[in-house]
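One protein chain omitted, others in place.
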Amino acid sequence: MEPLQLIPVPHTWLLALSATLLAIGTLGVLLRRNAITIFLSLEIMLNAGNLAFVAFALKLSAEPGGLAAAVAGQVFVFFVIGVAAAEAAVGLALFIALHRLKETIDVDRVNILRW
Amino acid sequence: MVTYVFLVAAGLAVVFSLVAIVHRSPIVNVLSLVLVFFALAAIFAIAGMDFLAAIQLIVYSGAILVLFLFVIMLLNIGWAERLGSGRPLQAFLGLVAATGLGAAVILAATRVVPDLGTVLPGAEKGTVFPIGRALLGSHLFAFEFISVLLVAAIVGAVYLARRDD
Partner (left out) sequence: MWADALVIGIKLAVGIAVLMTMVPIMVWVERRGSALIQDRLGPNRVGPMGLLQPVVDAVKLITKENLVPVGVNRFLYLLAPTVALLVAVSTFIAIPFGKGDGLSLFGYLVKGLIVAPDLNIGILYVLAIASLGVYSTVLAGWASNNKYSLLGGIRASAQTISYELAMTISVVGVLMTSSSLRLDDVVAHQEGAWLWVIPRWNVFPQLIGAITFMVAAFAETNRLPFDLPEAEAELVAGYHTEYSSMKFAAFFMSEYVHMTVSAALVTVLFFGGWELPYVGVIGSGWTAAMCSLAVFAFKVALILWFFVWVRWTLPRFRFDQLMAIGWKAMVPLSVLNFILVGVLIASGMI
C-alpha cells in the first residue's frame, strides 16, 4: 500500500460504505410501514448510489486520460440529485393526496386496488 | 489524518442512517438523515469533489429534507410502531435480503476493482470548471432535459396536492 499522504482515501472503502448504506436503505424500505419513512430509506439508497459514482470517479481520475470519465461521474451525481429532488416533490404530493383520501399513510392499509 | 476524518464521517453516516430507519419518530428520522447527508458531503469534499459536497448540502439537506419535514408537520404523522412489529417473518426475511444485497455489492466491488485510487486533480480555480464545461458541452442534452423534468415535477406536485374546491 502506498503511503497515506498520497492517497487520502482508497476508493474501495468508499464502495464498502456505499454498499452498507444500500443495505441499510433496503432494510428501511422493506421493514417500515410509514410511507414517508420508506421514502427516506429510498433517499438513503440513492445517496449510496451517488457515493458509488464518486468512488469510481475517484478511481478513474488516477488513470491517464481518465479526467473525462471522472468528470462524467460527478455530472451524473449532479443529475441523480436533481432527479431525487423531482421525485421527492412528486412523491410527497402523492402522499398528501393519499392522506386526504384515506386519513392514513400506512402502506399496509392502502390496499384499495385489491378486490 | 484525512483517513481518520473519513472514518469518523463514514461511522456517523452508518450510525445515523440506522437511527433514521429504526427510530419511531418521523422527525428524528429526518433529522438523523440530515446528519447522514452532512457526513456524505464531508466524504465528497475529502474525495476532492467540493462542488458536489456543496450541491449535496444545498439541494438534499437544505431543500428536499425540509420538504419532508414540512409534509410530516402538515400531515401530523405520529410515532410509528417498533420496527418489524406484527410481522416477524417478513422482518427476518427483510434483514436477510438486505444483508445479502450489501454483501453481494461489496463482493462484486472488491472483485472488479482491486487497485487503489488517488485524489482528483483540482488544479484549476475550483473543481466547478470541468463540471460546468461537461454540463454545457458533452452532457448538454441531459442538462436541458433535467430542467424539463423539474418543471414537470413542479406542475405534477402542485396539481396532485391541491384541494378539490
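Order of writing sets the chain letters: A and B. Residues in each chain are counted from 1.
Heads up, the rule we're going with is that a contact is a pair of C-beta atoms (placed from the backbone, for glycine too) under 8 Å apart; a residue touches a chain by one contact, two chains touch by 3 or more.
The shown structure was predicted, so the numbers you read here are calculated from the model rather than taken from an experiment.
Undergrad: Which shown chains does the chain we cannot see touch?
TA: B
Undergrad: Among B:69, B:91, B:142 or B:160, which one is in touch with the chain left out?
TA: B:69
Undergrad: Touching the left-out chain: which of B:58, B:108 or B:155?
TA: For the chain that is not drawn, the touching residue is B:58.
Undergrad: What residues on chain B make contact with the chain left out of this view?
TA: 1, 27, 31, 34, 50-51, 53-55, 57-58, 61-63, 66, 69-70, 73, 122, 125-128
Throughout what follows, only the chains that are shown with their structure count from here on.
Undergrad: I'd like the Å distance between the centres of chain A and chain B, where a centre is the mean of that chain's Cα atoms.
TA: 5
Undergrad: Give every residue of chain B touching chain A within the complex, in rising order.
TA: Within the complex, chain B touches chain A at residues 2-3, 6, 10, 13-14, 17-18, 20-21, 26, 29-30, 33, 36-37, 40, 43-44, 46-49, 51-52, 55-56, 59-60, 63-64, 67-68, 71-72, 74-75, 77, 80-81, 83-84, 90-91, 94-95, 97-99, 101-103, 105-106, 109-110, 113, 115-121, 127, 130-131, 133-135, 138-139, 142, 146, 149-150, 152-154, 156-161, 163.
Undergrad: Under the definition above, what is the set of chain A residues touching chain B in their complex?
TA: 1-2, 4, 6-28, 30-34, 36-37, 39-41, 43-44, 47, 50-52, 54-62, 67-68, 70-72, 74-75, 77-79, 81-90, 92-97, 99-100, 105
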